[in-house]
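For this depiction, one protein chain was excluded, whereas all remaining protein chains were kept in their positions.
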Amino acid sequence: MAKHATPLLDQLETGPWPSFVSDIKQEAERRKANPDNIEYQIPVDVCDDLLGILEMSYEDGETHWKHGGIVGVFGYGGGVIGRYADQPERFPGVAHFHTVRVNQPSGKYYKTDYLRKLMDLWDFRGSGLTNMHGSTGDLVWLGTTTPQLEEIFWTLTHELNTDLGGSGSNLRTPAACLGQSRCEFACYDTQDLSYHMTNEYQDELHRPAFPYKFKFKFDGCPNGCVASIARSDFSVIGTWKDDIKVDQEAVKAYVAGEFRPNAGAHSTRDWGKFDIQKEVVDLCPTGCMSWDGSKLTIDNKECYRCMHCINTMPRALHIGDERGASIFVGAKAPILDGAQMGSLLVPFVPVEEPYDEVKEVVENLWDWWMEEGKNRERIGETIKRQGFQKLLEVTGIKADPRHVQEPRSNPYIFWKEEDVEGGWDRDINEFRKRHQR
Amino acid sequence: MAKHATPLLDQLETGPWPSFVSDIKQEAERRKANPDNIEYQIPVDVCDDLLGILEMSYEDGETHWKHGGIVGVFGYGGGVIGRYADQPERFPGVAHFHTVRVNQPSGKYYKTDYLRKLMDLWDFRGSGLTNMHGSTGDLVWLGTTTPQLEEIFWTLTHELNTDLGGSGSNLRTPAACLGQSRCEFACYDTQDLSYHMTNEYQDELHRPAFPYKFKFKFDGCPNGCVASIARSDFSVIGTWKDDIKVDQEAVKAYVAGEFRPNAGAHSTRDWGKFDIQKEVVDLCPTGCMSWDGSKLTIDNKECYRCMHCINTMPRALHIGDERGASIFVGAKAPILDGAQMGSLLVPFVPVEEPYDEVKEVVENLWDWWMEEGKNRERIGETIKRQGFQKLLEVTGIKADPRHVQEPRSNPYIFWKEEDVEGGWDRDINEFRKRHQR
Amino acid sequence: MAFISAGYNPAKPMEGRITDIGPRKYDEFYPPVIAKNKGKWLYHEIIEPGMLMHKAESGDEVYTVRVGAARLCSVGYVREICDVAEKFCGGYVRWTTRNNVEFMVEDLETAKALKADLNSRKFPAGSHKFPVGGTGAGITNIVHTQGWVHCHTPATDASGTVKVVMDELFEEFGAHNMPAPLRIAMACCLNMCGAVHCSDIAILGYHRKPPIIDHEYLDNLCEIPLAVAACPMGAIRPSKTEINGKTVNSVAIKNERCMFCGNCYTMCPSLPLSDRDGDGLVIMAGGKISNRISNPKFSKVVVAFIPNEPPRWPTLAKVIRQIVEAYRTDARKYERLGVWAERIGWERFFEKCGLEFSEHLIDDFRDPAYYTWRQTTNFKW
Partner (left out) sequence: MAFISAGYNPAKPMEGRITDIGPRKYDEFYPPVIAKNKGKWLYHEIIEPGMLMHKAESGDEVYTVRVGAARLCSVGYVREICDVAEKFCGGYVRWTTRNNVEFMVEDLETAKALKADLNSRKFPAGSHKFPVGGTGAGITNIVHTQGWVHCHTPATDASGTVKVVMDELFEEFGAHNMPAPLRIAMACCLNMCGAVHCSDIAILGYHRKPPIIDHEYLDNLCEIPLAVAACPMGAIRPSKTEINGKTVNSVAIKNERCMFCGNCYTMCPSLPLSDRDGDGLVIMAGGKISNRISNPKFSKVVVAFIPNEPPRWPTLAKVIRQIVEAYRTDARKYERLGVWAERIGWERFFEKCGLEFSEHLIDDFRDPAYYTWRQTTNFKW
C-alpha cells in the first residue's frame, strides 16, 4: 500500500516506454519489505515521499525543491549538490535529498561485480534512486542526507577504488564516446585520453578555481556521438590528414546490393535500390567524389572528412592512417549570452601518450581564463568578449583560414600601434603645417 | 601651359581606361581659352587648382578638404554640401568648392537639349566638373562658391524645371532601375513609383526632420540592378505570385543551340554546348524544375523566383502576370553598427497608382522612427535596437515565416504580461503557502 | 535505523583519507572480445533495429543488443540489468551517452535469445523494462534533465514529459523508419543542464512570469549585488521597500525587460519564478551535432509555448508527432530534420507540420538576431 495516493503519476505507468513511476513504486515496496534486512541509513520511505512530493508538483505545476546550500565532502568543492524539499513536514523522507556524482568509467563500460557494489552502497546509504547517467556523464545518485556524505565517499575511495565527479565552478567530469573499443571510425583512443585528462586534472576537478564550469568531451570522429562540439568547453574530435582508404571490391558489392547501405540503418523502410551516385557522390558536401560505374574516385585534398561516405559504406571506406584530432573551444548552453558551439582552435593535434600537445593547449587556456574571466563566465563568453585573436595570442597559435567559416564582413579591424608605420603619436602642429584649420 | 606641375597625376593619363586627369586638364585648358566668351562666375582656374590640390594629396597621402559648414539654399536643409580647401592661399580657385546635387530623372534618361542646358549652367556658375552620377543617384556638380548657390537654384527651378536632390538627415533622392522602359523582367513601373514617391515626399526630401538619412530605391526584379536591398532603407523589389510562363518551343531552341544561353552573356569564352540539366535544372535553388528531354516542368509553388532560369533562357521563360513587389527595410553601410541588408517586411504589395499601399508602409515607418530613432540612427539600427516585432507592430503587419530566414535559435522570448494567463502580479504569501522558505 | 560508519572519523577527517584517485580505469571493464580487438575493428552492421554487429580484423564479431531505459532508475532496476548481463554477457554491460544500455555477446544466436529475454521483461503495470531499439535511422532515447523530481529551477517535469513522448514514439524507437537519425532532447529550464540546443527536436521548460520578490526575507537570504549582477538584461536594481512599517533593502525588477531565464533565482532564493500558468514548454527543432554532409546546427524555436498538462502532456505529444510525421513523410533519405527544413524553407516547415508561426519565433535577442531575418527575395508563397 503506497504511503501517498498518486493518481496523476499513476497515469505514467501506462504506455510501453519504461515507466520511472513503476520503477520507483517497485523500489518503494522493496524498501518497505526489506527482504535483505538492510539497515537503511536514510528514511525507508524516501521513495514514497519522492512520489508524494512529485505528485504535488503534478497537481500544482511547480517544483518543490529548494536551493541547495553548501554541502559536500571535506576538501572537495564539488561532486555533491545539496537539495532540500520545500514541504519537509509532509515529505520527511526527502527533507534532505542531496545528489552525489560518481565519476563514471570512461566509455561507461561496467562489470556487474563493481556495479552491484555501487548499487549496494547506494541502497544502504541513499534513496536507491539513480541516474544512469547524468547529462555530463557521471553516474548520479539522487537523494541522501548530509551525515551520509563522508561515509559514502569513504566507501567509494576505500572499497570501490573510485572517486566523485565534478560540480560547481570547476572542471566537470570528462566524458568520451566508446572510441576504438568498439568503433571502426575512432581516430584516437578517446577513452584513454579522457581517463588520462581526468587523472591529470584531479585538483581542477575537485577544487573550484575557475570562473565557472569547464567541460572536456572527447569524440572519436566527426559523427560526434558524445556531442562534444555542442556540450563541452574543450572538445577534442578525431580526424585524419591522409586519404580515405577505399576497398573498390566492397564498393561494387554495395552497388550490387550485396551489402546494405549505411550498415542497415534504413532497414525498416523501402527506399529502393542503393544508388551510389545519388546517395553518396551527389551528397558529398565538397563534390570531391566520382563514380564511373566501376571505380569510386576521391579527390582527398578537397575532402572535408564529413563521414557521410564512410558511414554509408563502412565495409568499403575507412578513415585514413595519419590520425589525430581537432580541438574546439567554447561550447555552452544558452545561459546567459546565447548558445555557442565550440570554435575550431587547433585544426590538427597528434593524440598520443602522454598527450602533452593537448595538455599544453588546455593549460594556456586556463591560465588566461582564470586571469581574465568574469564570475560565472564560460570560456566561450570570454572569447567572445575579448575576441578570437586573444585566444590565438594566449595559446600561441597562428591565424589560419580554417579558424573561420568566412572572413569578417565588417572592416572594423582593431590595428595595434606596433603594426602601423610611424606609430600613433603625432604632432598636431606638424599636421597643421599641411592642413589649415 | 598648366598652372601647377602634376607629375604624379600625369601618370594617370596613361592606360586605356578614360582618364579623369586628361578630362580635367582639357577642361582647364578650355576654361582658359574660353572660346565661347563665357563670363565665368567662379574662378577660371578652378580646374587647375583642383588638379594642384589633388597633386598635393598624391604627394602627402592626405586629403586637403575641410569640413563643410552649413551652406545651402533658403528653406532647404539639403541638396548642397559645403566644402573648403585647407590650403586656400595656394589653391584659391577651389577655396570654396561646394557640391550641388541635382535630382536626376528617374532611370537616368536624358535628352541632349536638357543635358546641354544643365552643362551650360554649371559651366557658367560652377567648376564645370560633375559626377554622372553620384552614389545615391543625383546628378552631382562639384565645386562652386556660396554666392552662386541661390542663382543656380533659381535657374534650375525657373528655367530647367527641375529641383535639388537630398542630403543630410532627410529623405535622399530616390533612385530606380530602368524598369519596364527597357527590361522584360520588370514586375512593376519602377520609374513611375520613384517619380511619384519623390514628388509625394518633397518636404521630407528638402527639410531635414529625420534622425538620419533615409533612402528609397526601386528594383524591378530580384536581379536587383539598382542594389536596393543593400543600399536603401526602404527597398521595393518587383515580384510575382503566379506561374513562370514557359514557351516550350523556345526551350527546345535553347537546348538545340539555336539561342545563346543567358542572352549571350558568356560569349567570349567557350563553355561548351548548353546543358539545360546542368545549367538550369541542377542550379535551381529549390530544385523545383525538371527536364525530360522535351519538356521543362516547373513546380511553381516551390519556386523562389530567383531569376536564374529566366536570366538563362530569356526567350523561353517569362515572369508571371500577377505582379507586385516585396518591401525590405533597413539596409545601410557599416557605419556605425555594422552593415545591414534590407529585411523583408512586406512579402507582397500591389504596386499601382496612386501607390497607397506602399505609402502607408512608408508613413507608418517614419512615424515610429521619428519618434523613437536616436540622433544619427538609421532605421535599420532602430529595428535592431527595438526588435523586428516592434516593426511589425508599428506597421500593423502580421508575423509570417517569410519574415525570417530561420526562426530564433535562442529561446529568450520576451513574453508580454497580457499574453500570460493570470498576469504577472502574484502574492508572495500565497506562494509561500505552497513553498516554504 | 542506527548510524553505521564506514570508517570515517569526523574528528580526524584527514585520517586514512583517500582523495583524487579518479574513476576506475575503463579497461578493467572491457568484455574479452573488446579488449582483444580494440582499435582493430573493420566495420559494423545493424542486423536489425537495436542489434549491432561489429567485425574485427581478427575475424571476431561482437553483437550488441541496445535497450532503452529511463534515466531515472532504481538500484533494483540496475540489479536486474546485472542479472541479464551475468546470464548472457559474462557480467559485462555498458551505457550509452543517451541513457541506453548495451549488452554484448559474441554470436548471433545468443544475441537473439538475449533480445527475446529483454523484450519480455515488463513492469507490473505493463510498460517495458528493456525495450530493444534505438539504432540507425530511428528515434532513440531522449536525453534529459531532472525536472520536478530533483531540481529547484524547472519549469516542467523532465521524466514525465519524456515518458509521454517516448510512449507516443515507441514504435519508432524499435524501427528504422526515419530518413536519418532523429535525436530528441529535453531540458527543464533555460539553464539546459542537458544542453538541448543542437537537437533535431528539443523540449524545453520555460517560465513566462518575472520573479516574485520576497521583500521581507530577501536581504537576509541573498547578496543583493549578486542578484543584481545575475540579470543578463540589467532589469534588476537595488531598492528599498516598506514591510510592516519597516524599511528593508530589497530589489526592484523592470518586468518588461525580463526574459525569464531564472539566473537571478539561482543567485537569490527570494526571487522565485515558477508558476502554474506561466510555466510550460518551448519546442525547438532542426539542430544537429554531427558534421555529416552539413555543419552542426542550432535548434530553432518552432513552438513558442505549450502549457504544462501533467500527467500526460497531450498537446506536447501531439505537436511532436506532427513534426515527426511531416519529417518522416517529406524528407529525403539521409536528410536530418534541420536540413530538410532548410531545403524546403521554414515557411514550408510550418505549413507541413501544421504549426502556427507567431512573432515570438522571430529573434529579438541582441545583435545576431538580425542575421535570422529574411534578407532576400528567395522565399516561397
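By letter and in written order, the chains are A, B and C; residue numbering begins at 1 in each of them.
Definition applied: a contact is a pair of C-beta atoms (placed from the backbone, for glycine too) under 8 Å apart; a residue touches a chain by one contact, two chains touch by 3 or more.
Keep in mind it's a predicted model, so treat the numbers as computed, not measured.
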item: Residue among B:Gln87, B:Asn103 or B:Asn300 touching the omitted chain; value: B:Asn103
item: Touch with the omitted chain, as defined above, among C:Gly262, C:Pro296, C:Pro311 or C:Gly338; value: C:Pro296
item: Residue of A:Thr99, A:Thr112, A:Asn131 or A:Gln340 touching the missing chain in the full complex; value: A:Gln340
item: Selected from A:Pro35, A:Pro354 or A:Pro401 as touching the chain missing from the view; value: A:Pro401
item: Residues of subunit A (touch criterion as defined above) contacting the omitted chain; value: 222, 229, 237, 239, 241, 285-287, 301-306, 326, 328, 337-338, 340-344, 347-348, 384, 387-389, 392, 399-417, 419-422, 424, 426-428, 431-432, 435, 437
item: Positions on subunit C contacted by the hidden chain, ascending; value: 291, 294-296, 366-368, 370-371, 375-378
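Criterion: only the chains that are shown with their structure count from here on.
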item: Cα-centroid distance, subunit A relative to subunit C, in whole angstrom; value: 12
item: Shared-contact residues (touching 2 or more other chains) in subunit C; value: 190, 197, 261, 269, 275-277, 298, 365
item: Touching two or more other chains - residue numbers and ranges from subunit A; value: 60, 62, 64, 66, 334, 338-339
